[in-house]
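For this depiction, one protein chain was excluded, whereas all remaining protein chains were kept in their positions.
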């Protein structure tokens, strides 16, 4: 039984930037030497989230629109009134999407569908440098 | 420390079909021989999701209504304009709900509440044959 810990660093444009990180996670899974088990990806920070999507420009647009309906950028947020950050919507979107995603591994590969990619969604209202924690458990 | 990998195959009716899979996951947990640890259930594909709910017909109806409010079937989706699939809403619902669920195990049992069942929600706009990956880690 192995535990492998690593990380992914990347820069985002913010404003619900949706970035396909599947290839980078795959590479770390290969590096881990784990064949069967699970990989967890976690975004440190409170204004971004992780999920899966068919990564094509139509759905990237549609997911941004959906998040705008759920927590509008121009809504009234007590966070902004109190702190003046202007990113209350980003925090709320992040809490709703969640920061953590676990994917099973078999034969050294993530069991994703062909049209199912892992994405980091950066909701913050400015460019950010982000670090994702990648943890592999298995044998 | 054990790693057990298995899968569940089932057919769904699509259109936000909500299926209680608790019994099938329980059976695989028993097969795994793991007493203490965690089971992860993962839906391969980008138009379905996993969560827990009190599985009774009222809430099954209410969850469908909630998803219709969040990502309406007849909304405008760039995915549909581009690809003509007509299931843009299903992709967005799936990304919002998420494809992965982890449940702790103790004494060989999932630590679910009495009125807390694991459900697969198939958002796609047609019948589907689905495969769920079930992964048990523990001792």
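We just call them A and B in the order they show up, numbering each chain from 1.
Simple rule for what comes next: contacts are C-beta pairs under 8 Å (C-beta built on N, C-alpha and C of every residue); 3 or more make two chains touch, one makes a residue touch a chain.
Here the structure is a predicted model, which is why all the values come from computation and not from measurement.
A.B. asks: Touch as defined at the start, partner being the missing chain; which of A:25, A:53, A:111 or A:137 qualifies?
C.D. replies: Result: among the candidates, A:137 touches the missing chain.
A.B. asks: Which of these, B:43, B:78 or B:101, touches the one chain of the complex that we don't see?
C.D. replies: B:101
A.B. asks: Touching residues of chain B against the unshown chain: what are they?
C.D. replies: 1, 36-38, 51-54, 56-59, 61-63, 66, 69-70, 96-98, 101-106, 111-113, 115-116, 137-139
A.B. asks: For chain A, which positions touch the chain that isn't shown here?
C.D. replies: For chain A, the residues touching the absent chain are 1, 3, 5, 40, 42, 44-46, 70-71, 77-83, 88, 91-92, 94-96, 98-100, 102, 133, 135, 137.
To be clear about the criterion, only the chains that are shown with their structure count from here on.
A.B. asks: Rounded to the nearest whole Å, what is the centre-to-centre distance of chain A and chain B, using the mean of the C-alpha atoms as each centre?
C.D. replies: 19
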